[in-house]
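A single protein chain has been omitted; all remaining protein chains appear in their positions.
Moving on, here comes chain A:
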Amino acid sequence: MTTMTNTLAEIKGLSTYFHTEEGIVKAVDDVSFSIPAGRTVAVVGESGCGKSVTALSVMRLVAEPGRIEKGEIRFGDQDLLRLREGEMRGLRGNDIAMVFQEPMSSLNPVLTIGEQLIEPLMEHRLLSKKEARAESAGLITRVGIPRAEEMLKAYPHELSGGMLQRIMIAIALSCQPKLLIADEPTTALDVTVQAQILDLLNGIKAESNTAILLITHDLGVVAEMADHVVVMYAGKVIEEAPVIELFQNPRHPYTKGLLRSKPVIGRREERLYSIPGQVPQLIGLGEACAFADRCESCLPVCRERRPVITQGENGHLVACWLYEEGVSRDE
């Protein structure tokens, strides 16, 4: 993982702002990381730290009043942000597919599952309706749903959340994407179903060498799925490392806090740890480190300037003054 030879996608300096009446919300601010082919990169962080907007930016599906301001998203030999809308549309659902958080509302209530499954097959793989139907029956079987023929005729409200998420995954897989973006794919599901969906995603990765960009706030999911982890806070990447390195040797106080607030089976505690305070308002963030107010090891410099992300050992990147040389530690 330390060598990035087989990079599938690379996000460079991506900034997505929302122009609201209260001011500019820098939901994603100068974010960079890359996704190696066939690997799973997890983006973690609390709600409102810019994970989902990052994912939607890759799809170029950020809704108004959001706009991608600058940056580059390399995918193969092209920059997604420079493609014309028609070219981008040709990639969506084809080379890059996405699974959303809410399976219950992500499918059209008035169309059958079959109708929704054949659409990308006919659009991108130019199959006839008949071929597409046969293909979609296979996809349904592949995501572990029995009685595929019956399923094609069903409407979304007739299925459970877990089933619908499987269908969403089937739709996403229909054109054999190189990159699958999964935005909190298990958050809306109950725990037993979560495990099944994660197994399914892991199986897909193993079978078809699809890279996965996994957006989650659940470190349990990260441990199970990810090869590489990107930690985001207030629109910025603050730490990035291979998964084992990050769990064994977290550096940023925020990452440490996240890991401490994860329940460990077998350990008895009076009260589960939680990071004090909340994610700051993203409007009018000053020059200070955005985490300074919640940080247990805050230094004077943290309130003056924002740390830059720097490369350390074992492919570990962190943006924190604690690891900078020659910073005054005096309180």
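Note that in this section contacts are C-beta pairs under 8 Å (C-beta built on N, C-alpha and C of every residue); 3 or more make two chains touch, one makes a residue touch a chain; residues count from 1.
Operating definition for what follows: contacts and distances are computed from a predicted model.
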Omitted chain (choose from "Homoserine O-acetyltransferase", "ABC transporter permease", "Glutathione import ATP-binding protein GsiA" or "Cbb3-type cytochrome c oxidase subunit III") - UniProt protein name: "ABC transporter permease"
Residue touching the undisplayed chain, where the options are A:39, A:92, A:252 or A:316: A:92
Hidden-chain contact residue, picked from the options A:10, A:30 or A:123: A:123
Residue among A:102, A:131 or A:293 that touches the chain left out of view: A:102
Contacts of chain A with the absent chain, listed as residue ranges: 59, 61, 63, 89-94, 97-98, 100, 102, 105-112, 119-120, 123-124, 155, 157, 168, 171
